[in-house]
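What follows is part of the complex, with its chains left where they were.
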Amino acid sequence: MSDDDFFTPVSALEMPRFAGMPSFMRLPHLTLDSPRIDEVEMALVGVPWDAGTTNRPGPRHGPRQLRDLSTMIRAMNPVTGVAPFTLANCVDLGDVGPNPIDLQDSMDRIENFYDLLTKRGITPMTAGGDHLVSLPVLRGIARETPLGMIHFDAHTDLFDSYFGGFRYTHGTPFRRAIEEGLLDPGRVVQIGIRGTAYNTEDVDWGEAQGVRIIRIEELFDRGIPAVMAEAREIVGTQPTTVLSTSISLIQVMLPAPGRPKSAG
Amino acid sequence: MSDDDFFTPVSALEMPRFAGMPSFMRLPHLTLDSPRIDEVEMALVGVPWDAGTTNRPGPRHGPRQLRDLSTMIRAMNPVTGVAPFTLANCVDLGDVGPNPIDLQDSMDRIENFYDLLTKRGITPMTAGGDHLVSLPVLRGIARETPLGMIHFDAHTDLFDSYFGGFRYTHGTPFRRAIEEGLLDPGRVVQIGIRGTAYNTEDVDWGEAQGVRIIRIEELFDRGIPAVMAEAREIVGTQPTTVLSTSISLIQVMLPAPGRPKSAG
Amino acid sequence: MSDDDFFTPVSALEMPRFAGMPSFMRLPHLTLDSPRIDEVEMALVGVPWDAGTTNRPGPRHGPRQLRDLSTMIRAMNPVTGVAPFTLANCVDLGDVGPNPIDLQDSMDRIENFYDLLTKRGITPMTAGGDHLVSLPVLRGIARETPLGMIHFDAHTDLFDSYFGGFRYTHGTPFRRAIEEGLLDPGRVVQIGIRGTAYNTEDVDWGEAQGVRIIRIEELFDRGIPAVMAEAREIVGTQPTTVLSTSISLIQVMLPAPGRPKSAG
């Protein structure tokens, strides 16, 4: 951690929440060319892209709205007492600019940016974007070693294709990621799966690969502590990504133990 | 059931949800004159009528909005594994056109349409509309034999009259239905009754007729399985109607065992 | 209680909810000069003022919106069977007019109005407004004897100051009230405290004064009955104020036993 307060979020006790440029969590906004970039350990990154949606568009506006609303959040978790931004040097690295009229070109742009982050040893936290965002992100950060995944969502996103064989959609990213060796299916757990279904193709395929799928009914029956204990056991201590997908996607890469530079 | 896929909802794996005419559940839209009407077993019907409201209007727009939003729903229930539209030939039969400036004329129009459905042996599922919609629907389907009813609502709708003796409102349909012999009060259960009250006139009258009224506090205390088991016991195996009333009313006529034509 | 129905809310069985001047709960709207003011036991008062907010403004519009929405509420609680407005003569006394461009002048105007109510023996119920509203209200009603308080909120509002020493904000009213002897900290309980935190300064100070702070996690663990039993024990039978603060603040002064004039 740095000695000064450069990486400390602006407090609303000093500057009103509605004032100032709305960076994620009121952290400093840097680019890969900025002076103190080498001190950065974690980066919040926006991926304003929703070309994978087969349905209602709009998640491309997610990063800007999430930045705006994040200015309402205070810096300490009152239950755990943890103040996350005192544990690592965090910044807002801005958005990866997609190409909204070309899906493949956008996937390349996103993968390339995350590849740069990997090379610099910066752990990313992503705000999307529709769920297809996860695929190029994983390509950029998991080329060498497959990751585990804890995935909170209504849907598995494990389908094969839509509209007669089209394979890159918001319903297919984790099928592709497992096929490409970016995720280790034996260390993948999906929590909260629910809602009306097309069929059981996604669940059948996932379970055949070893993915653990925990429906919302099981979560309600067993309770959050039991389910989360199982999830931690499944992913173990190797590098793991965590995703929570409501309207827009938030994806965090959890570093493996010992990874933080500031701890080194 | 028909051998072809005529009665199968359009899947969003083939046609995006935002495309196509928004029929209920993306089922085929037929009228009583359409070629394959004789194969129809269940019909979704809109009743865009809210002349019984004593308060805020708008449920007349319910059927169109419910159609639009129903295009978001997939065809299989993931918990039970049931895909309802594979069990009976279902269609959207459009709306009953009400007369928005004459309450009695509208009640006649609705009753007449449901009488036609009854004569053709088509089991209706209704989207309203305010709660008064239930009265002319029951007149059309329960003239010969009183029905049982499972009713999910905040209010009993068992009041006698409003504004000095006016007897046809959204707060009175089931009082009228019991008086007219359309509902068998000993087979009526109302679940979830709650909210501020005028007085106890509605509950007192209903319980005197034998209606079982389960307030929300009792539901929370005993749990959903116990309450639903009691509800099933109350209505038994004779024909029963099920209503869920939030903003707009959804009413389904449950056929008695052995009724579906396709089972014959 | 009066013998006629002057203090009875208008019923929606007689006058539609959307009709008529929207006074609180459809009670009569009086001023301190009105003929029957001497019969009034409780008064609903609006304080349309939000100058203490350090964040998003708007609660100044609270009283008018709460009046409008209160016309949707019926007069009897169906669980307890209590019809509150049959127990005391209640009216809507309108708004205290604040000075939206001067915080201190507004505090004086509010204090003075509540001082008048105290002198007339009218128990107030307040609709704000941001949380700073509570301070001048307490100055007006608790000058002689400190009150107990049951406070439902996400935040303690026990901070010392914002923006470099400014002491009158929506985050500081109960610190000031305890300092000024308006609240008896040993009879104050705060229920539901939650959400991200700046630090622990507010909680530390409050607990040091003897305030009982019950976080939302404790409420979920122990249940509402146990927590409310503790809260009643804490405040005892001496005069107590109850606050529920969501967007706008609602504050009720609970009279001590034997206080209502109609009981005398």
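A, B and C label the chains in the order they appear, each numbered from 1.
Simple rule for what comes next: contacts are C-beta pairs under 8 Å (C-beta built on N, C-alpha and C of every residue); 3 or more make two chains touch, one makes a residue touch a chain.
As the structure is a prediction and not an experimental result, all values here were calculated from the model.
Chemist: Copy number of the whole complex, given 3 identical chains are placed, is what?
Modeler: Total copies of the sequence across the whole complex: 6.
We adopt the following convention: only the chains that are shown with their structure count from here on.
Chemist: Could you tell me which chains make contact with chain A and chain B both?
Modeler: Both chain A and chain B are touched by C, going by the contact rule given at the top.
Chemist: Could you say which residues in chain C touch two or more other chains, in rising order?
Modeler: Residues of chain C touching two or more partner chains: there are none.
Chemist: Which of the residues in chain C come into contact with chain A in the complex?
Modeler: It is residues 54-56, 159, 162-164, 193-200, 215, 217 of chain C that touch chain A.
Chemist: For chain B, which residues are in contact with chain A within the complex?
Modeler: 11-14, 16-18, 72-79, 81
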